[in-house]
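All protein chains but one are shown at their positions in the complex.
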Amino acid sequence: MLRPDRMTALLDLVFDRLRAPWRGRRRARAASPAIDADSLLTMARDVLVERSQSSGVGLARRMLDHYAALDDAGRLTFFEGLTRDFAPDPAAIESAWQAYRADPGPLSLAAVTRAAEPPRQELLRRLNQPPAATADLVGLRADLLPLLRDHPALAPLEEDLAHLLRSWFNRGFLMLRRIDWSSPADLLERIIRYEAVHSIGTWVELRDRLLPQDRRCYAFLHPAMPEEPLIFVEVALCAEIPGSIQTLLAPDREELPVDQARVAVFYSISNCQAGLAGISFGRFLIKQVVEDLSREFPALDTFVTLSPIPGLRRWLASQGEDDDLPPDLPATDPRAKARIALAARYVLSAKDRHERPLDPVARFHLGNGARVERLCWMGDTSAKGLAQSGGMMVNYLYDLATLEANHEAFAREGTVTAHPALSRLLREAASA
Amino acid sequence: MLRPDRMTALLDLVFDRLRAPWRGRRRARAASPAIDADSLLTMARDVLVERSQSSGVGLARRMLDHYAALDDAGRLTFFEGLTRDFAPDPAAIESAWQAYRADPGPLSLAAVTRAAEPPRQELLRRLNQPPAATADLVGLRADLLPLLRDHPALAPLEEDLAHLLRSWFNRGFLMLRRIDWSSPADLLERIIRYEAVHSIGTWVELRDRLLPQDRRCYAFLHPAMPEEPLIFVEVALCAEIPGSIQTLLAPDREELPVDQARVAVFYSISNCQAGLAGISFGRFLIKQVVEDLSREFPALDTFVTLSPIPGLRRWLASQGEDDDLPPDLPATDPRAKARIALAARYVLSAKDRHERPLDPVARFHLGNGARVERLCWMGDTSAKGLAQSGGMMVNYLYDLATLEANHEAFAREGTVTAHPALSRLLREAASA
Amino acid sequence: MLRPDRMTALLDLVFDRLRAPWRGRRRARAASPAIDADSLLTMARDVLVERSQSSGVGLARRMLDHYAALDDAGRLTFFEGLTRDFAPDPAAIESAWQAYRADPGPLSLAAVTRAAEPPRQELLRRLNQPPAATADLVGLRADLLPLLRDHPALAPLEEDLAHLLRSWFNRGFLMLRRIDWSSPADLLERIIRYEAVHSIGTWVELRDRLLPQDRRCYAFLHPAMPEEPLIFVEVALCAEIPGSIQTLLAPDREELPVDQARVAVFYSISNCQAGLAGISFGRFLIKQVVEDLSREFPALDTFVTLSPIPGLRRWLASQGEDDDLPPDLPATDPRAKARIALAARYVLSAKDRHERPLDPVARFHLGNGARVERLCWMGDTSAKGLAQSGGMMVNYLYDLATLEANHEAFAREGTVTAHPALSRLLREAASA
Partner (left out) sequence: MLRPDRMTALLDLVFDRLRAPWRGRRRARAASPAIDADSLLTMARDVLVERSQSSGVGLARRMLDHYAALDDAGRLTFFEGLTRDFAPDPAAIESAWQAYRADPGPLSLAAVTRAAEPPRQELLRRLNQPPAATADLVGLRADLLPLLRDHPALAPLEEDLAHLLRSWFNRGFLMLRRIDWSSPADLLERIIRYEAVHSIGTWVELRDRLLPQDRRCYAFLHPAMPEEPLIFVEVALCAEIPGSIQTLLAPDREELPVDQARVAVFYSISNCQAGLAGISFGRFLIKQVVEDLSREFPALDTFVTLSPIPGLRRWLASQGEDDDLPPDLPATDPRAKARIALAARYVLSAKDRHERPLDPVARFHLGNGARVERLCWMGDTSAKGLAQSGGMMVNYLYDLATLEANHEAFAREGTVTAHPALSRLLREAASA
C-alpha cells in the first residue's frame, strides 16, 4: 500500500533542504569570466573526449558557467556550433549501413543506431553530471526555443535536448508537493512569480490562496532542481461549482468549513519552466491531485476547473463579433445568451489547422479527457479577463470514471465531450 | 558555496522516508497473475502506442509486475522479442538515409537519427514512468546480463538499457549519504547483505563498523530507488597507514580519538546492484568522500585503501609459485620478501590482453589515479584472504594533488604510479 | 483539526536527528576525573549562587559528569548531603509563618510557600539546564530509588525529583512515534534491550515484530532525551481475539492482510526508564494508540490486550494450589477449568492491603478502565509464563465507549468490570 502521508513528508523534506547548495552554485556562476562561443565549443570537444569522469564533471561545470555568461550572439554561435560539429558522422553511418546490408542482424543494426546517434546527446548527458546542471540545461533550452523560428536548422539540437529532458523529467522522477503557508519563503516567492493565470500581487494575496482551510496548492518538483516548481495548480474547495473567479478570490469571502466541501475547483494551473515547454506534466498533476483530494476528503464528489478562454475575443473578432458587452449585463439578457452560445461553439467546435481545438486551454483539458461542463457569464471581469474573452470563463469537469474513455475518443476521433445542456445549446444555435 | 551539512541533512531525510511506498509496491508485484512472454510483448506494443500518458503509466506498471512473475524461459523469450520486434525499421533507415543523401543537411540527418533509434528505447523510457519502476529496470538488466554470453544477439537490448540507466544514474542525480548506527535498520540490513569484501556476520559486527567515532561508512543512493544503496565504502580513521585488516577489525581494538586521526583508510568498497554493472560510481564516491572527510577533519593528510589482491594466487600459480607460506612467517623472512616482490610485480605490471592491469582491484584504483603505496604481508589472514592472495594486501594512495595527472598518464599510456620504494623493489627484482 | 500525518513526520524527524549530540555528551562524561561527594556538594552550592546563567550551565554540566563518576558510597553520601543541606530553612519558614499569621493575605502566604520550597528544587532545575541533562537526572533518580528502602530519610529528595520530572515529562511534551523496521538501528537496539514482557533475542525476532504489515510498535519519546524511548507498546492486528502468545509470535505464522484485521492486540507494554518509575504514561499511550489505529483502520472494532498474570502462581501457592498442570492439558479438562476459575478469582477479586488488585498488570489495566475479557488457558507456555502463572494469560478489553465510566467506578469504589461470562464463572465458583 502506498502511504501518501510518508510520501508527502518526504517531499516536504526534499524540498525544504536541497535548496541551499543549488542557490550557492548560481551565485558562483555569475562570477565566471567571459569566454567566446568558439572557445566554449572547444571545451565541449574536451568534455566529450575526457576519460576521467571526475575531471569531466569539473569541466562540464565550467562550461555551463561560461555558457551562462554568453550574450545573445554568443549563444547563437554556440548553438550553431553544437548543431554542426556534434552531429553524427555521415561517413560512419554510411559505413555502418553498408555493413548491415551486407550482414543484416541485430548486432549490425545496433551499430547503425550507434553511428546515427549525435555525439551531441552524449555531450548533453555529460553536461548534466555536475550538481545543479539540470537546471542549467533547462535554461539552455529556454534560450534555444525562441531562436528556432528564425533558425530552423537548430531543430536537431532542440530535438536532442527535448529527448533527454523527457527522459530525465520522467513521471517516475517527479514529486508532488503541497505548497502551503508554512512552505519555504523562497519557494513561495517563485509561486508569486510564476502564477500565470490570475496574478498574485502581494504576499497577503498569496496567503489568502494558501492559508485558508478551503484552499490548496500543489506542485510538481524534480529532485535535481528542487528549488524550482515545474508546474503548480491552485485549488478551491467549494460547496458548489463556482461561476466566477471574482467570488472565489474575494478578499472578504467566507471560509468554507472543509467538511462542507463537495467540489474541488482547479482555478489556476501554471507551467513554470519555459525550458520544459512541450514536456508536459499537467495531466499527471491534475490526476494525482484529484486522487489525493478524494482520499483526504471522501465527501468531495466533483472535480472541476474554472478556466479562462484566452482565444475567445480573437475568434469572436474573426467571426465579426466585436462589441464589448458590459460586465453588469445579466446572463439572461439576449445579448449575453447569444454570446454564451457563441462561446460554447468556440470551445466545443472551433478547430485549428491540425483539427485540434483552437483554444489552447480547451486543447489541454479536452486532451486530458475532461468534459466541457458549463460556460460562466462574466466569470472573470478583470481587465485581462474582459480583454481575452469578454469576461467569459468555462468549467471543465474531471470525472475519473469517464476520463480515459473521453481521452480515447478525443485522441482517436477528436470527439469533444460536453454537458448535455451545452450540446443542446450548440445544436439549437446551429439550427437557429 | 555548497553547504555539505544541508546536503547531508537532505540525504538523510530522503532516504529515511521514501522507503515505505517503494516497499509497498514490491509486495503488490508478487501477487500479479502469471501471463506468458508473448502476451507481455503484446502489452509492450500497447505501451508504445498508448497516447494517454496516465493510462500508459498504469499499463507500464502492470507490465513490470507481470515481468517479475516470468520464469527463466519466459524471460529469455521476452528479451528475444524485445530485441527482435522493437529494433529500428531498416526500411525506414534506408529511406531516411537516401533522403539525406539527396539533400544533406542538419534536418535530414536528424531524420536518420530518429529512424535509427530503436523503439525499444522509447518503450524502456515509458516503462520507467510508474513509481518505483527504476528499480525494476535495474533488476531486468540484472536478469539480462548473465544471458549475454550464451545469447550474444541480446546485446542491442542490453546496450539500450545501459544507455538509459547511464542517463538516469547520472552523477548529478546521485546522493551521497553517511550510513551510521542511527540509520534505518532496513538500510543497514542491506549493507550487511551487500558487503562484498570483508563480510559482516552479525548486527554486532555491523555496529562495530558504524558506531565507533573512528569508523565511517558512505553510500551513493538514487532518489528513484532510495531504499537501495548503489555502492558503499567503509572507512577507518587511523593514526597511521594500517597494514592488516585483522588489526583494523579486531573486536577488542582501541577506538582512536578522532583528533588523533591522520589517515583515512578505505578498507571495503562494495557495489550493490548487479543491474548497474559497468555504470560506475566508484571513483565519484571515493573522490567525494575524500573531499568531505578533508573538510570535516582538516588534520587528515593521507587517504589510502587497504585492498585485497584477488587474482594474486591464480597469477602466482601461473608463474609456478604455488606454495602456501604460513601466516606467522615474518615479513623479513627471505621467502616472504620474495613473495612480496612477486606481488609487487603482479600489481604493478601484470597486464591482461587489453593491456590493462590484470588484477581487477588494481585496475579500478589505478584507473582512478591512485598510486600503489605499499604491499602488506599477511594483511588478510582470513580463509578468503589466504586463498585469494596468500594473505597479501595492498595500500593504494589517493592523493588529490596527483590524482588527475596519474589518471591521465594511466589512461593515455598505461603508466602505473607507485611509491618509490616499490618501484625500486621491482627494478631490483627484475635485475636479480 | 490535528493532522496526524504531519505529527508523525515530525516525530520521525526529531528522533532521527537529535541523537548525535546527546550521544556525544555521554562519551565526554566518562572521561571526567573523579571527585568526591563532598566536593560535589560544594559544586552544588556554587551552582545555586551562580548569577551568570551561562557559567551556571557549564558548572551544572561538570557536576553531572562528576556525579556519573561516583561509586555507590559516593552517591549515597551525595544524596544524603542533598537531603540535608538543601532542605528549606526552618527558621525562614517559622519567620514567614509568623509574618503570615500577623498579617494573613495572599502575599504573606506566598512568602510561606517560597520559604518552604527546598533549595534542592532550584538546584535540580539548574542541573537540568545543560544539553542532555534531563537524561542524567532521570538516571540520578534511577540510582536513588533502590536506596529508599534502607534510607527512608532520602524520601524528600526523591519527592523533589519526582515533582520536577512529572512537570518536565508532562503529557503535553511527550511525542508518540511509530517504531518500524526503518527506524534508526540505535533506537531499535534499545527496544530489544527494554522489552520486558516477551523478550526479543535477535534482530530477526525484532524484524518479525516490526516489518509485517499486521504488526505495529509505538513509543513515547521526549524532546530532551530523544534517543531514549520512555515506554512502548507492541501491537498485533488480528482477525479475532488471540488466546496465546505462542500463536501470535510463531516464526512461521501467516501474515494477515490488514484489510482483514478486526482486532488490535496490545501484547507487550514495556516501561523503559527506571528513573521515571511512578511517572506514568501507560494509559496515555494506549489511549492514543487506540485512537490512531481507529483512524487508520476504520474496520478495527476491538482493542484488547494479551497480558501476563505475573502474580498468579504466588497467589495460588498462598491458596494451597501448588501443582503444575501440563501445558498440553486441554482447557476443557476439569483441572484446567478449576484453575481458570481460580485465575478469574485472582484477577477480578484478589486485593492488596490498599484494596487495590493484587496483580500489578491487572491493577494497571483496570485502573485505565479496561475490563477483564477472557482468561487464556496456556496462553504463554514459555518457561517464564509457566513459572509466573502456570501458562495462564488474560485479555483486557479497551472499549473507548466505557473506558471512562469503568475507570470512574474503579477509582471511586474499586469496581472491577468483567465480561459477563467471567462474572458468572466467578459467582458459580463462589457458590460451589
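As written, the chains take the letters A, B and C, and residue 1 is the first residue of each chain.
As a working rule, contacts are C-beta pairs under 8 Å (C-beta built on N, C-alpha and C of every residue); 3 or more make two chains touch, one makes a residue touch a chain.
Everything numeric here is computed off the predicted structure, so don't read it as measured data.
K.L.:
Which of these touches the unseen chain: C:Asp38, C:Asp71 or C:Glu117?
P.N.:
C:Glu117
K.L.:
Have a look at A:Asp71, A:Asp186 or A:Asp352 and name the one touching the chain we're not showing.
P.N.:
A:Asp186
K.L.:
Which is it among C:Ala34, C:Ala73, C:Ala155 or C:Ala331 that touches the chain not included here?
P.N.:
Within the whole complex, the residue contacting the unshown chain is C:Ala155.
K.L.:
If the hidden chain were put back, which residues of subunit A would touch it?
P.N.:
On the side of subunit A, residues 9, 12-13, 16-17, 19-20, 27, 181-189, 203, 207, 210-211, 213 touch the unshown chain.
K.L.:
Take the complete complex as the reference. Which residues in subunit C touch the chain that isn't displayed?
P.N.:
1-3, 6-7, 9-10, 13-14, 17-18, 20-21, 24-25, 51-55, 57, 83-84, 87-88, 90, 93-94, 97, 100, 104-107, 109-110, 112-118, 125, 128-134, 152-153, 155-156, 159, 164, 166-168, 170-173, 223-224, 280, 283-284, 287, 369, 404, 407-408, 411
Here is the rule we go by: only the chains that are shown with their structure count from here on.
K.L.:
If you average the CA atoms of subunit A and of subunit B, how far apart do the two points sit, in angstrom?
P.N.:
37
K.L.:
For subunit A versus subunit C, what separation do you get between their C-alpha means, in angstrom?
P.N.:
55
K.L.:
Spell out, as numbers or ranges, the residues of subunit C touching 2 or more other chains.
P.N.:
Residue numbers touching two or more other chains: 9, 12-13, 213.
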